[in-house]
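Only a single protein chain was left out; the remaining protein chains are all shown in position.
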Amino acid sequence: MFALRRLIRFMVSLAVLVVASFAMIHLIPGDPIRVALGMNAPPELVAQRREELGLNNPLHEQLLAYIQQIFSGEFGTSFMSREPVGQIIVDRLPNTLALGVLATLVTLLVAIPLGMWAGIRTENGRNRGTEIGFTSTTGAAVAVPEFLYSIALVVVFAIGLQWFPPAGREGVASYVLPILALSIGPIAMVARLARVETLRELGTDYIRLARAKRLPEFRLYFRHLLPNTLTATLTIGGLLLGGLIAGSVLVEYVFAWPGLGMRMVESITQKDYPVAQAIILVYGAIVLVVNLVVDLILAKLDPKSMIKES
Amino acid sequence: MRQLLRTATGVIGLVLVTLTLVIAIIGPVIWGDEAEAVNAGAALQGASAEHWLGTDHLGRDIMARVLAAGQFTVTLAFLATAIGTVAGMVLGLLPVVLPRRLGRFVTSAVNALVAFPSLLLAMFTAVVAGLGARGAVLGIGVAFAPSIARLTQTLAASVANADYVAAARLLRVPRWRIATRHVMPNIAEPVILNLTTVLGGSLVAMSGMSFLGLGVQPPSYDWGRLLFDGFARIYVDPVVAIGPAVAIVAAGVGFNLIGEALARSVARTPARAKQGGRTAKAGKAAGSQPVEGAVLDVKDLTVTFPGAVTPVRGLSLTLMPGEIVGLVGESGSGKSMTANAVGGLVAYPGVVTSARMRLCGEELTELGQAKRRKLMGTSMAMVFQDPMASLNPALKVGGQLSEVSIVHQGAGPKAAWDRAVDRLGHVHIPDPEKRARQHPHEFSGGMRQRAVIAMGLMGTPRLLIADEPTTALDVTVQRQILKLLREVADETGAAALFISHDIAVVSELCHRVMVMYAGNVVEELPVAALATDARHPYTRALVASLPDMETDRDKPLASIPGHQPSPADVGAGCAFAARCALATDKCAESPPLDRTADGRAVACWHPVISKAEVAVP
């Protein structure tokens, strides 16, 4: 039941996303083609591009054509490189996904144990040193943007120590720095969340009862605490994974990673609207799918979870 | 402000932000000219004594440019924050003002947008609004709006659902007045706190946009743009990227740390002392001998929290096998704290001391860790007030029972499971095989409490501690649980400490009653004496104030004036003196708990001895 409702919400969001990405070009003030090609562009070229995008047709026909295009996997042709946009996406999407999925895994594997450890250590205000150290370090780490992590990592490990390649995607070593850059911020964020949730769970009666049963610590923490902390953290932290996907845009840019993000930035600066439009649509869809999957997993893990009610 | 300075985080944040703001204010005035000074001869230099951070392609000093760019960067961040905040607050408060349906639509739209990463929203807006500072500021403002809206919304909704708002509605207080007097003041603080964080976030996001070339365009420049310029040369001259990068980090981190320190200072309750540990330390056993054969024998139990908060003060307690002892008293008298102390569950800043703490003849504080664990794990069972919260929601009920056997009795999983099913059946849970495989949320409240009791029966319970086990239940279910508790006590011969604020419930179940007031036992009496023959003025008043099915409806109910002193305010003398009708000067001295030959005890200088008793010695 919940899954169905959630699926419907996903479809609605997707529809809104499609319309929004379609509307993007039309929302640009003035003639988008003129904006893209500049004032001095030859009139024939402008006319040809208008024709290409179907801008001369009535709006509803344009929308229909746009939706048809999406279903056929075509997205028109790039203004600049004249490649088919669909091909660009097929070429680059896997690289972006690889980065995103790996960084997500690293984030969860590092952040949740870290946060739980900090939570257990600082329960009831014990070990204030750890608490202050943890909260200020993660607090600072959260505030530093991915692109600065990227630059710092490049400067130190690629240019300075020359341990890893500074850019491009070649071999396993080339993955290390981008994944690090992409996951440090989210690790700090998720670890903080995990700590707060751990502290909350530690204060519950069922933990009190488990302690009254004198369970050994590893059993208390791994069997009783972990599943609850995990679901509680993901309930709030699931949204962050969408943000991680977006963060990859900047990281790709710094590392000249041949993914969608890199291409998106180029297309926006070059006003290559068909490409920008398609990539934004793809990114949006990825985010929606990620959120859908997180919600469904949570509903499975925690049958009476809050999201079901809302 | 003073609170900010109390933590290292706050101090660092404050220094960083002050530095950023100072540079933003004076930067262009002092370094503005130098930043624009073109010197073709010195183009693209690295770091030198003259140009600490090198020069750009027109030979302009990068250091000066970074310092001069502060103002523009910070201004853009403020603008974006302002846009985001205004849009977010409006969106967030709309559902309060709009008709229900429309309000719900806004809410779900905001929820959908929150799930959307702000960077994507910002890029979308930037495409539409055009490349440049204007588009980027607008984009970032728009991108931050949903999360601010959501924060406002949740806060406003929680306040709008508060009883005091319902009361104001009933009083026909106009809507705008409810918004200004009730909703706004109660949400302002968290929203403002959040602003610092948003400010740091927009500064960083704005820099990100400029860094991608989607924000500020030349000849204007902000930190992000300077980083963009420097980035192109990073492989040759990494130093040229350092200036803007450090500036962005300092400002971003500064705002975030301040936000954090502020949030912490709001959340934190007054200072705690440094000392404290959770292990019970035995004081000097003051001469007296342990009670032979007692299941639980506690003497001079004291629980202290930092700040001279002493919820339990020198309490003594002895339970013989098969005995059910009730502990009653009003809220805050220290009943639960006593239970926690006996169960070894007092949390960190609390310190538990006792002259004696013997369970089944073993002094707990002298027992080795492993032995204590096993003894307490198998021979002591606890039941808490809220059955909904006492079972782990993530684990099957059967598993939560069987682990007791696995851990303490070395049973195999199968044997332990079988025993769990058997115990569930024992507490009259129908179809125990099926129930054992279910999760707690599939159980009703009464059934969960049964399951918790069954958990205590997994070992060989000698002592059962039940802290208000029926308070959260309906009277009919309460009756069943009381019956079960008695059954369990009779059958296992275990002693039980039954805690309740309701003397009627205690009188139905227990053999002996201990009345607690302000952290101490003031009277100990057999249950038969409770109704008419209590000796302590507090016990008598408590009994008198309880309405029952025979209370005379034409007379006013008795009640006790004033209230119980909080654990930090209990002074010398009788703690009840301020509310006691019999108090005299003598009561300024603390009355000892005097034990009489009939096994009763009372702590009062002027105990009430009923006439009947005096007449028949």
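General observations
Every chain is named by a letter (A and B) in the order it is written, and numbering of its residues begins at 1.
Everything below uses one rule, namely that contacts are C-beta pairs under 8 Å (C-beta built on N, C-alpha and C of every residue); 3 or more make two chains touch, one makes a residue touch a chain.
Convention: contacts and distances are computed from a predicted model.
The subunit not displayed here is recorded in UniProt as "ABC transporter domain-containing protein", chosen from "V-type ATP synthase beta chain", "ABC transporter domain-containing protein", "Nitrilotriacetate monooxygenase component A" or "Dihydroorotate dehydrogenase". The chain not displayed here makes contact, within the full complex, with B.
Here the missing chain is touched by one residue of B:Ala37, B:Ala528, B:Ala568 or B:Ala588, and it is B:Ala528.
Contact with the undisplayed chain is limited, among B:His51, B:Arg150, B:His182 or B:His426, to B:His182.
Considering B:Asp33, B:Glu50, B:Asp474 or B:Glu589, the position touching the chain not shown turns out to be B:Asp474 (whole complex). Residue B:Ala166 is the one among B:Leu58, B:Ala166, B:Ala308 or B:Ala568 that touches the chain missing from this view. Touching the omitted chain from chain B are residues 162-164, 166-173, 181-182, 185-186, 330-331, 474-476, 478-479, 482, 501-505, 507-508, 527-528, 530-532, 541-543, 545-549, 551, 553, 556-561, 563.
Here is the rule we use: only the chains that are shown with their structure count from here on.
Look at where the CA atoms of chain A average out and do the same for chain B: the two points lie 31 Å apart. Taken together, the chain A residues at the contact with chain B in this complex read 9, 13, 16, 20, 24, 27-29, 35, 123-126, 132, 135-136, 139-140, 142-145, 147-148, 151-152, 154-155, 159-160, 166, 204-206, 208-216, 219, 223-224, 227-228, 231, 239, 242-243, 245-247, 249-250, 253-254, 264-265, 268-269, 271, 273, 276, 280, 283-284, 287-288, 291, 301-304. Every residue of chain B that touches chain A in the complex is listed here, in rising order: 7-9, 12, 112, 114-120, 123-124, 126-128, 130-131, 200-201, 204-205, 207-208, 211-214, 227, 231, 234-235, 238, 241, 245, 248-249, 252-253, 255-257, 260, 264, 272, 343, 345, 347-349, 372-374, 376-377, 380-382, 384-386, 389-395, 403-404, 407-408, 439, 441, 452, 455.
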